[in-house]
Structures are given as C-alpha cells and as structure tokens.
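The complex appears here without one of its protein chains, the remainder shown in place.
Letters are used for the chains, namely A, B and C, taken in the order the chains are written, and counting of residues starts over at 1 for each.
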Amino acid sequence: MIVKEGDTVYLRSKKNKFFIKVEKDKIFSTHKGNIDLNQLIGKKYGEIIETHKGEQFLILKPSLFEIILYGIKRNTQIIYPKDSAFITLKLGITDGMKVLESGIGSAGLTIVMANAVKPNGKIYSFEKEEKYIQQAYKNLQLANLEKYVEIQHKSLEEPLPENFFDAGFIDVREPWLYIKNIKNSLKNGANVGFLVPTTNQVSKVLESLQEENFLDIEVVELLERHYKPVPDRLRPEDRMVAHTGYLIFAKKGI
Amino acid sequence: MIVKEGDTVYLRSKKNKFFIKVEKDKIFSTHKGNIDLNQLIGKKYGEIIETHKGEQFLILKPSLFEIILYGIKRNTQIIYPKDSAFITLKLGITDGMKVLESGIGSAGLTIVMANAVKPNGKIYSFEKEEKYIQQAYKNLQLANLEKYVEIQHKSLEEPLPENFFDAGFIDVREPWLYIKNIKNSLKNGANVGFLVPTTNQVSKVLESLQEENFLDIEVVELLERHYKPVPDRLRPEDRMVAHTGYLIFAKKGI
Amino acid sequence: MIVKEGDTVYLRSKKNKFFIKVEKDKIFSTHKGNIDLNQLIGKKYGEIIETHKGEQFLILKPSLFEIILYGIKRNTQIIYPKDSAFITLKLGITDGMKVLESGIGSAGLTIVMANAVKPNGKIYSFEKEEKYIQQAYKNLQLANLEKYVEIQHKSLEEPLPENFFDAGFIDVREPWLYIKNIKNSLKNGANVGFLVPTTNQVSKVLESLQEENFLDIEVVELLERHYKPVPDRLRPEDRMVAHTGYLIFAKKGI
Partner (left out) sequence: MIVKEGDTVYLRSKKNKFFIKVEKDKIFSTHKGNIDLNQLIGKKYGEIIETHKGEQFLILKPSLFEIILYGIKRNTQIIYPKDSAFITLKLGITDGMKVLESGIGSAGLTIVMANAVKPNGKIYSFEKEEKYIQQAYKNLQLANLEKYVEIQHKSLEEPLPENFFDAGFIDVREPWLYIKNIKNSLKNGANVGFLVPTTNQVSKVLESLQEENFLDIEVVELLERHYKPVPDRLRPEDRMVAHTGYLIFAKKGI
C-alpha cells in the first residue's frame, strides 16, 4: 500500500515514534532532523524514510488500535480497546449486521464495530449531544470507516425502527429509561450491551432488563495489567487503570 | 435467515438453553417435551418453536462468541474470547490481511481472526500436531469460516514465506526458538503476538524479541470478573479464572 | 514449648500434613504408620516424632493463620486472613483497646483482633444468633484467646455503653440500621469498619456514615492471587477467590 496525501502515518525509529498527518509542502521536524512530507507521498508502507540528518524511520500504517489510542481526538471519555474488542465479539457483531449505538461520543467503540460490520452492515449511531457529532465523524474518517456508520442527532427517547437491529450497544447516563424502546427496536434474540461506570447504574439496568424479560443477562468487568517488558526483571507496572466501566450484556427474549 | 440442515442452533426458553445440531428425522428431547428437528428446518432465526408439551423456545443463531465457548470441541486449552478479541484488535487484523498463526489448537483464536480477515484475507495456520488438525477444521466449519484458513501440518522450524505476513500470532511452547524465522516471514512493521502461560516463557520471548530488534514490545494480561446479575444484591461471583496466559506484542523493526 | 494434652498440633512430614488434637491413650493412624499420642505429650514443638513404620513428622504449633484456615469449625462464612489482617491494622487495634464487634460468626476475625488487644484490652462481641456463640467460644479456646473476648447474646439494636469503644467492626446484614447506636458507643475519632458482600449494602452504609458525620470514609477490596510455586514454570493459579466482601472504614467525627 502507498502513502497518500491525507493519510495518518506512524513513523517509528528505534527510539522515537510519531503519528503525523501527511500534508503537501510541509516539513516535519524531529530532534533527529527534518522530514519533507512530499517525499513520504508515494512511498510504500513498510519502507524507510530518512531525516536530513540520516535518522531512519519506518513508515507504518497505524492499526485501528493505534488510531483509537493515539490518533482520534477525544471530546469524551472513550471506550478502550480492551472493552471495545470484547463488546464487539460478545455482541456477535459481524459482516452485514445492522447495529444500534447510542451515544457515539468520540467514536472509539464505533470504529471497532464499524470495522466488524463492513462491507455489508451498518452502525446506526444516535447521539443527542450535537457537539460530539462532528468530531466523531472526523474520527471515523481517520479510520476510513465513515461510510459504515449513520450518525443521527437523536435521543433514545425518540421512536426507533421496530424489530430492526441485529445488536445494540448503549453508553448513555440513564439507559434504564429507554430499555423498552431499545427492546422494540431489536430483533428477537439480538444481543445488547451497556457500559456504565457505577454500581448503582448497573443495578438499575439489571432491573429494567429483568422487567422486559431479557435473557442471558451478564455483568462483566475487564482489567488490563501491563508488565515492564524487561526479560531479567519482569514485573507488573507500578500503576494500572483500575476501572473503565461495568459491561452488561443481554439477549432480547420473547 | 433460515435454519438449514447441518446448522448449529441455540434454543432458548425462559429457563433453559441448548446448542443442538439440526439433523433430519431426529427428535430432540428436553424435560419440557420433545422437538421434531424436521420442523426446525426452514424456520427463520428469531422465530419460536414449541415442544410437544407447549414449551416455547427461541430459535437463535449462535454468535462466534457462543460457538467458541459452547459449540466447538476442545482437544486443547482454547484461547478465550477476552484474549482473542483483544489479540485480534491489538494486532490490527482486518479484511485482506495475510496472518500467520501457530499452532491452531482447537481454533478458538483462529475463528476470531478468520472472521476479521474475511472476505479477502487469509489465516495461515501451522500446526505440528497432526491430531489437532482435523478437529480444528471441523470447528472452523461450525463457524462457517473454513475457507479463510489454510491449515498446514508444519512446525515453525520449517521455512516460511519471506516478507509475507501482515501479522502473526504464536501460541507454542517455546516461541523463542523460532523468532528469527517468524521475523523473516513478517513484513516490516507487522504486529506479532504471543501467548505463554508462565513468567519464565515471557522472559525468554522478550529476550529474543530484543535481540531481533522488534519494536513496541509490550506484555499484558487481561482479567475477566463476573458479577451476579441481581439488581438489589449486586456482587462479584465468588470465584474467577485467575490466569489464562500472558500476552506479548511487538512490531517487526528494520 | 511443650506439647500438652488438649493442644492442637500440626504434624508435617515431607509429603503430608495433619492437624490433630492431642488426647491421651489415642492412636493416630496415617497410611505411613501410626502415632501413639501419649508419646507426643511432653515433646517440644519443633521436635520430630516417628510413626511405627519410621515416617518422620515435625511437631509444630499451628499459627493463628493456620488455626483460622484449618483448625476452627465454621458455622458461617468466615472473614479470611487477607481481610482480617488488614482490618485489624487499618482500625489501629492494639494492646489495651476496647473493641466492639458484631456479629462474632465463627470468630475468624475475633481471633485476630483478640490477639492484637492482649494482654490489656478486650473484644466485646455481640452476636444475635445464639446458635453461633458456643462454637465461636470453642474456636477462641482453640486459639487460646477466649479470655480477651466477652461474647454477649445481643443485637446492635439494644443499648450499647456510651463513648466506650476505641474501635469497632461490624459484620451484620443491615449495618445502616445501627449506625447511630454504634456511633454513640464509640469514642471521638475511633475507627470503625464494616464488611458487606454487595454494592447495594455499601451504598447504604456510606449514606448512613455521611449522615452521622463520620470522617475519612473509605471503601476497599483486597484480592489475593496465588502462584504455582514452580521455579521454572512460574504462573498464577488457574482460579482464585474473586470476592469475599467490600470493606468500609470510617472515623467517628465530632
């Protein structure tokens, strides 16, 4: 694959790393010398580019993982890869599915789900805060996935298409208010997930799911622990993220 | 979608759940009555079937998640969804990629990666134990993903195509013996991952990766904690899986 | 120290371990031969005794840790050492203190706290279920700590001495019902702790503590992860206890 104008490129030397957007007639400066971005255009991913001081950089195409963590601009707390990867597999999201999402936030999860439904499926993302929508769309463009997502400026209070979605994921403050509406919009047996940060919210979502006869209700949290990658002094990092959110999953029953 | 002969179907009543294979002229018996499997064929997923005693079951298509956990036959320890979902996203596996895997084991990870590279990519899975290959192939068939996987009865000691793979995942006992071979088979900047159960193996893999100038080396473990889904008595399950394996990730450098 | 009749003794060979009560004129049988318990009496702890077949056993005095895990009879879920050790240090329990406890359960925590207040302090343990009291007392006798504990058959609804306790620990189902009564019984600045298994209970205790102007309110949980002690295949155990309870701590304010 060839580097084009507008691409986001991951430049990696032995010691340094940069995520940069490729623009014409621009110079990118590092303390190891400058890179003329015109020279990047037309190179193949995996090739090497040198600064004017001779420092070598690998030209890499960032993965979705890297785009989510280092590329997208965040206006909200994002759903992290440990969670978004699990959610997407747990919900069974795959090519061709129509998936309900609300809200879109910074599109951290949307990117992963959109990549899973392509080329024939679509994410229908309802976001009630207009201010997030434009940036979310740009973030999807960065990942080249915008055509698999339909963003609507809309709250979950408003009518949803009935018996329409193959799966859904809800990341709003009071999901229990909309469970009935969500249920009607899902096909029988469709998986739905929720992320909420507090135990009080978990309890309220569980109550609503039981009332609406959802099946296979589960609550899960994932903890990600990193180690210092030193072979002869292997040990966990001193600190870790202790909480991103509780994940709740269920299936629409009869 | 229509239920066909040979499908694996997830039948779910309010209280019970069954994964069954749809075969002609067979009766499936539950303590709530019998189901004539001929009547299942031709129904739509999401519809309801009744036992002769009137118990209603939803007819559901199992997700990949459910196929991995409840459907496939295991001859080996499988890689669990919490890990396989994260691995696939972390390695950046997506449509069109050529991915090295070794060994295939029971294909728990292969299923997730194959689903991610479809329709244009392929998993090249090298398994040195012949006895696992047939069952792994059947497990892929169950997930309807066999055409995206090429299984070879081959060890990582043997020659691999050079500069060929976009990503790789290695789950063998002594991965450090093959790092040089693996490196040669990867494209520049390609991500590679490893799962090993012991800290001693982690140290050895890290040493080899450093010697071969891999970049962005990371060691991670994921812990999955389940809660009893009872709204007014919310609490973690009493016991949990404490360890599946350490995950190591790196990128091929220059 | 000398082994006496009535002692509980930990016998440890290279391969086997037994906790036994030393009684006169009794034979203890192992598949490696018999031990005449009369011969144990008068031996020193740390000495060796042999079965009639020549198998050697170390004669050890069990620690409080071992008495709690292997010695006491449990009629209730006990508070485990990881928690009881932390509770006792966190509450600042030390020689001379008067400590409120309710309920006593199987005395797993009482043993640790009683050992900490001796020789001049006392645990005042209120247990409303009469059926637990006798066994709890026997368990304290096993640990030789019964004289540092005053057990009363009494609920926390009943009047408590005012401004009397230096610290307290509450392990009952609905602690929020008694917070005012508990507060009155504590000295200014005294630490109090609670163990509850569910998040709903945590919320209710926190609410009551805030209403009663407690200070330094904290919620903590401790997780204990064991490793297989194999030097060249070091790894966590496959499974672990995922939850014993949430610990809440606070200080009586003005």
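Keep in mind that, in the parts below, a contact is a pair of C-beta atoms (placed from the backbone, for glycine too) under 8 Å apart; a residue touches a chain by one contact, two chains touch by 3 or more.
Fair warning: this is a prediction, and the values are worked out from it, not measured in the lab.
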* Asked: The complex has one chain that is not drawn here; which of the drawn chains does it touch?
  -> A, B, C
* **Chain not shown, touching residues in subunit B** => 199-200, 202-203
* To do: Pick out the residues on subunit C that sit against the missing chain.
  => 10, 12, 14, 17, 45-48, 56, 58-61, 63-66, 81-82, 84-86, 88-92, 94-95, 112, 115-116, 118-119, 187-189, 191, 199, 202-204, 206-207, 210, 213, 215-232, 234, 246, 248, 251, 253-254
* Structure fact -> Listed in rising order, the subunit A residues that touch the chain left out are 197-200, 225-226, 232-243
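We take it that only the chains that are shown with their structure count from here on.
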* Structure fact -> To bring the C-alpha trace of subunit A onto its twin subunit C, one rotates it, in degrees rounded to the nearest 5, by 180
* To do: Find the geometric centre of each of subunit B and subunit C from their Cα atoms only, then give the gap between the two centres in Å, rounded to an integer.
  => 44
* Asked: Once you find the CA centre of subunit A and the CA centre of subunit C, what distance in Å lies between them?
  -> 47
* Structure fact -> The distance between the C-alpha centres of subunit A and subunit B, rounded to whole Å, is 21
* **In subunit C, residues with contacts to at least two other chains** => 199-200
